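Missing here: one protein chain of the complex. Every other protein chain is in place.
Naming follows writing order (A, B and C), and every chain is counted from residue 1.
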Amino acid sequence: MISAKIAITPQFYDIDPMQVVWHGNYARFFEIARCALLDRIGYGYEAMAASGYAWPIVDLRIRYARPVKLFQGLEVEANLVAYENYLRIAYRCRDAQSGETLTKGQTTQVAVSLQSGETCLESPEVFLEKVRRLL
Amino acid sequence: MISAKIAITPQFYDIDPMQVVWHGNYARFFEIARCALLDRIGYGYEAMAASGYAWPIVDLRIRYARPVKLFQGLEVEANLVAYENYLRIAYRCRDAQSGETLTKGQTTQVAVSLQSGETCLESPEVFLEKVRRLL
Amino acid sequence: MISAKIAITPQFYDIDPMQVVWHGNYARFFEIARCALLDRIGYGYEAMAASGYAWPIVDLRIRYARPVKLFQGLEVEANLVAYENYLRIAYRCRDAQSGETLTKGQTTQVAVSLQSGETCLESPEVFLEKVRRLL
Partner (left out) sequence: MISAKIAITPQFYDIDPMQVVWHGNYARFFEIARCALLDRIGYGYEAMAASGYAWPIVDLRIRYARPVKLFQGLEVEANLVAYENYLRIAYRCRDAQSGETLTKGQTTQVAVSLQSGETCLESPEVFLEKVRRLL
């Protein structure tokens, strides 16, 4: 299992009128964790572009178990859960102190050839190799 | 079926480095459509608070079928698909000109008593009445 | 004077924990008005790129006279106030009902050649012509 963990503290601008993190902001928190995971694989934004593929997100799911407050220290973990035909990452957001799970999520990305604009039905070899090297 | 439709045009600040709407921004588009739907029911943010309940989002799902470009005119439709035990809304984002479906999504909200802080296992009567009046 | 006016209604996601529009969000409101103004000049984002120039914002100023609440109808006016050496736009955000001024602002943009990457000390002729045509 390939994974990465990042720390984040919600700021004033993240908080909604109900005094909790606005639900849409978790997409940003997950993105930071996703980039850390892809960096570990050696396949970050620039490496993707250099390899001739974009990897748009085609599916996003978030389950909010508990609200998050202003300045509540968080730990967001990203785990690679599928990679052969698409790139699926699962996220878990925990309270940094108690370790309690607050939010879970998942994103799915597919490879799109930058040249042809076509969606790949299987993950390109350049990505598979990088993953296999770490497994 | 209770529904509402809003028009939105993605702005420069919505667009990511790949020249398409950043995936997390659809949570904002859906929110505008959701508020229009809840207004139609007579149960917007202020009415919710006045009724003694908050309705946090506990689940969000988005499927991205096609990317959206800068200034591409969109129509976002919100449909109430469940309301007895929770408030579930389905979204469909279409190209305003062609009518082609670009993005689909769903949010689930549960009632939380502002007094006790407890999550309701059934939707409170004040909300059910408003929905029934429209059905 | 070349100007444009847009209507906007702050949404739930615009509101901060103090129950007013978060101060940074006015940059988005101004951008919508700026794009409407530049469209009127025939020099929007795509026309800029086609003309061989980018126009980054080099200065932003905002004065907040009165707070703005959730769903408070706003009218944002953008006025071209300088164009010969740089592109300066002044903004005024008013309550749509009372006409009271709530926020004022200003952005300054300079032309940067997309080919050389150099900042222009005078506005390029392609832009000046479009402005003169309207004056």
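As a working rule, a contact is a pair of C-beta atoms (placed from the backbone, for glycine too) under 8 Å apart; a residue touches a chain by one contact, two chains touch by 3 or more.
Bear in mind that the values here come from a model prediction, so they are computed numbers and not experimental data.
Trainee: Which of B:Pro17, B:Gly99 or B:Gly117 sits in contact with the chain that's absent?
Mentor: If we include the chain that is not displayed, B:Pro17 is the one touching it.
Trainee: From the listed residues C:Met18, C:Ala50 or C:Leu134, report the one that touches the chain absent from this view.
Mentor: From the options C:Met18, C:Ala50 or C:Leu134, the contact with the absent chain belongs to C:Met18.
Trainee: List the residues of subunit C that touch the chain left out of this view.
Mentor: Residues of subunit C in touch with the missing chain: 17-18, 20, 23-24, 27-28, 31, 45, 54, 56-65, 67.
Trainee: Contact with the hidden chain only, please: which subunit B residues?
Mentor: 12-13, 15-17, 19, 22, 24, 70
Trainee: Could you please point out the subunit A residues that touch the chain left off the display?
Mentor: So the residues of subunit A touching the unseen chain are 11-13, 27-28, 31-32, 35, 45, 70-71.
Throughout what follows, only the chains that are shown with their structure count from here on.
Trainee: From the mean C-alpha coordinate of subunit A to that of subunit B, what's the distance rounded to whole Å?
Mentor: For subunit A versus subunit B, the centre distance works out to 23 Å.
Trainee: Nearest whole angstrom, what separates the Cα centre of subunit A from the Cα centre of subunit C?
Mentor: Taking the average C-alpha coordinate of subunit A and of subunit C, the gap between them is 33 Å.
Trainee: List, in ascending order, every residue of subunit B touching at least 2 other chains.
Mentor: Answer for subunit B, listing residues that touch two or more other chains: 27-28, 31, 45.
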